[in-house]
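Excluded from the complex is one protein chain; the other protein chains are retained at their positions.
Labels run A and B following the written order; every chain starts at residue 1.
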Amino acid sequence: MATPLKVERYTRASRIALPIVAVVIIAAATVPAWGSSNIMKQGVTFLALLALAQMWNLLAGYGGLVSVGQQAFVGIGAYTLWVFSEKLGLNPFFCVPIAGIVAAVFAFPTAGLAFRLRGGYFAVGTWVIAEVYRLLVTQTSWLGGGSGVSINSARQVEPSTREAIVFWWALAVAVGSIALVYLVLRSRRGVALTAIRDDEIGARSLGVNITRSKLWVYVMAAFGTGATGAVIYLNLLRVQPEAGFSLQWSALMIFAVVIGGLGTIEGPILGAIVFFALQQLLADYGAWYLILIGALAALVVVFAQRGLWGAIYRHWPVDLFPVRRRLCLETVCFPEETPAPSPSAHGSSPQPPIGPSLPPAAEPPEPEQ
Amino acid sequence: MSLLELDDISTGYGRFQALFNVNLRIEEGETHAVIGANGAGKSTLLRTICGLIRTDAGKVRFDGQSVGHLPPNKRVGLGISYVPEGRWVFPSLTVAENLMVGAHSRRTGLWSMDKVYELFPLLSRLRQRQAFSLSGGEQQALAIGRGLMSNPRLLLLDEVSLGLAPVVVEKIYEAMPAIVKSGTTVLLVEQDVGQAMKFADRVTCMLEGRQALEGSPSEISSEEIFAAYFGV
Partner (left out) sequence: MVWANDIIQGILLGGLYALFAAGLSLVFGVMRLVNLAHGDFGVMAAYISLVIVSALDVNPFYTLIMVMIVMAIFGYLVQRGLLNFAMDAGPLQAILATFGIAIIIQNLLLEGFTANSKGLDAGVIENTSIRLSDQVVIGWFPLLTMVTSVIVLFGLQLFLGRTRMGRAFRATADNQRAAQLMGIDNRHLYGMAMAFALAIVAIGGVFIGIRTTFSPSAGPFRLIFAYEAVIIGGLGSLWGTLVGGIVLGVAQVLGDHIQQGWGMLVGHLVFLAILAFRPQGLFAKQVQ
């Protein structure tokens, strides 16, 4: 009688980690009860950073799309919040998901243009488009023009209530972003994405629609980023085009992900923590924290490509958020949870990727003869 | 001391090993052909010598000097010139410019642009043409000429007959005696066994990354070659 093969989706570590994460989330949700106003504001900042990092990671680490223009959707999210709450009279707190949806809608034409470019030119293209959005808002007086707008409807809510709700929204957005990435990657679409990332031509030959998959990722990331933008400005209460569409948002996202580790779910979480910690530590030194983080990011991305999480993973390979499927027969699974170190016959060749990782550096294309 | 010494060379691509303990001695002035089926490791051998592939184990010695740690551009300066499989001419540069780039290492010697045009008169008519517009045979001639411009002591030719009509291949090989006469040692990889046997002083046959046979064409019988080539 044949023993059945099973597809196993959880690792031992994740069975422990996921419940712990649930506890952490519940604990975090209690913060408004005991935390000071300052703690909650900082908390929102951190959670928003976490969400933004996850969305950028989804784009770049899994979708292979390096965007330097996600600030477009932060700004769009912020201004959607204002339009729907100020102009259309909706409760500002209901506007968070709406901001996400509107951002997702704008993502379609944005992608239509940006997708005509590849690689570095795609990156700059997204940046230009973000600038266009910024300029359009600056030149539109009913959107407040260059001087910006205030989220007055939220201002009028009693501070401790407002702060609590904003905090919970931030928590929801952060958890939601992680959940979104996790679920996307465990889905069929996610497998397709990984295939595209690893070998685009091979994936296409298997029938994967590259453009549709990338568009889908782009729109999802825009949704998450837009919703986060609304949360950020519910916290700050005032938005100007220069701030809402600022390149600094991209800097935050990119550095957090790069330092933490591109292409894993755990990486951006770690990166956001490190980033936030450094920001707090060096708060008195003005722009130096950004200089330090920029330098760290540049060095990490070149010399330690898997980031902090990658370095940890090398010594302690655990998938807290397992996205791979393993084939199991009884208790033996492939790939193993902790693979044996491969005896390298080639000196210091890199470890084969265990978790999701950056695509290997491509060989320079050889000219056609 | 031989011009080129390969001691126990093992190398490959990532986790795929292509060469296993290859030992080879090439004397100055010799013409040596490496034959074998596809995937036998012939091109890998040449690429290891010129530096495009780094050895995992073993030594490459050129004129007594260990060169295994040197990048390709440094080996050119020492006198190793590799004419790649697939030619790799610079498509946007003209024929003349391709040759000029070949002389980048500024090694002196017999070979100059005029000499190359003498060797391959067909190139002489194409001086200002961009290389991408050349035919396969013309590109091959250009690649060889470009390889000579660095006045190498050791010329590595990788599958010069690949994709070319027999008539064209004949013309290419007609140029060989002049190259050899100039004192250049030639190590070539050749699919065409007959051509290799006609041309070379010594022949090595590779099989699955190992040397299966070595000797001069006069000593080796066709049965031995068949056996070594196909591994029967």
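Structure notes:
Basically, a contact is a pair of C-beta atoms (placed from the backbone, for glycine too) under 8 Å apart; a residue touches a chain by one contact, two chains touch by 3 or more.
None of the values given here were measured: they were computed from a predicted structure.
Here one chain is not drawn; of A:Leu5, A:Leu135, A:Leu183 or A:Leu327, the residue touching it is A:Leu135.
Here the missing chain is touched by one residue of A:Pro32, A:Pro92 or A:Gly125, and it is A:Gly125. Check A:Ala111, A:Val258, A:Ala272 or A:Leu308 against the missing chain and you find that the one touching it is A:Val258.
For the options B:Gly12, B:Pro84 or B:Gly209, the residue in contact with the chain missing from this view is B:Pro84. Against the chain not shown here, subunit B presents residues 50-52, 71-74, 76-77, 81-82, 84, 88-93, 97, 100-102, 104-105, 132, 146, 150. Touch with the hidden chain on the side of subunit A covers residues 60, 64, 66, 68, 112-113, 116-117, 119-121, 123-125, 127-129, 131-132, 135-136, 138-139, 247, 250-251, 254-255, 258, 286-288, 290-291, 293-295, 297-299, 301-303, 305, 358-362, 364, 366-368.
Everything that follows uses one rule, which is that only the chains that are shown with their structure count from here on.
Inter-chain spacing, taken between the CA centroids of subunit A and subunit B, is 51 Å.
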